[in-house]
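Complex shown without one protein chain; remaining protein chains in place.
Right, subunit A next:
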Amino acid sequence: MADYYQAAPTATRLRNTEYVYPVVIGTIAFALGKKATDTATHRWTAYVRGANNEDLSPLIQKVTFNLHASFNNPQRIIHAPPFELTEEGWGEFEMSIVLHFQPDAQEGPIEVFHHLRLYEEGEPQGLPLPANKKPVISEQYEELVFSEPHEAFYRRLMSTPQRALQARVPSIIGPHAGRPENEAAELQLINEARQRVAQAVATVKNAAAIEQQAAQQAAQAAAAAAAAAAQGVITHGQPMGM
């Protein structure tokens, strides 16, 4: 596969150009139910897929999954789409997933991290689960930003139409492919937090404005008192009316 994506001999980068490619990185875990053993309660699959389930092979040459050190041979390399790795285990851990791009991209690999989730949030862990339970899917949407890509690579990607993944191996995530975390939902969370921050800023600024006003009034009163004293009139007021 790699041979026809070879790097052009004269590599030139396109100035002021950016190429953004969205991918989804995720895991899906099935409880083994009665078949579970001490060391394997779940069968899970870690994967890298296109945001629209398209074929990633024009972009990605291979994917390395770096598993927890307790696995046999923890560094697994998948050379062809679908970029999926299926394993059995009992525990959640943070895995590193390294994306290697086609040689003509002339870019180094990118390492992203993904937490393997076997249990839904708040679910008690370690209890035996029925095998027909819904699989636990955890996905993250990531955008690969090629800043000033190489010309040949950019032209090739722009001229290649996206095609649906036609895997020789049937993809196990196919029937269970979850949606990426909802963009609108996350935006809403963040914007609500921004509202709270804006409110807090408003409180501080209002307090500052009141303070300033009070200070001005005090200064005016002091000035008036000084003027009165200069005129020989004794005042019994409270100049510092804070």
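FYI, a residue touches a chain if its C-beta (ideal position, glycine included) is under 8 Å from a C-beta of that chain, and two chains touch if they have at least 3 such contacts; residues count from 1.
The criterion applied here is as follows: contacts and distances are computed from a predicted model.
Per its UniProt entry, the chain excluded from the display bears the name "DNA methyltransferase 1-associated protein", taken from "DNA methyltransferase 1-associated protein", "Cytochrome c oxidase subunit 3", "Mediator of RNA polymerase II transcription subunit 9" or "Chitooligosaccharidolytic beta-N-acetylglucosaminidase". The missing chain, though absent from the display, is touched by one residue of A:N52, A:Q75 or A:Q188; that residue is A:Q188. Contact with the omitted chain, checked across A:N53, A:N66, A:T86 or A:Q140, is made by A:Q140.
Mapped onto subunit A, contacts with the missing chain fall at residues 13, 16-18, 20, 22, 101, 105, 107-108, 110, 112, 139-149, 180-184, 186-202, 204-205, 207-208, 211, 215, 240, 242.
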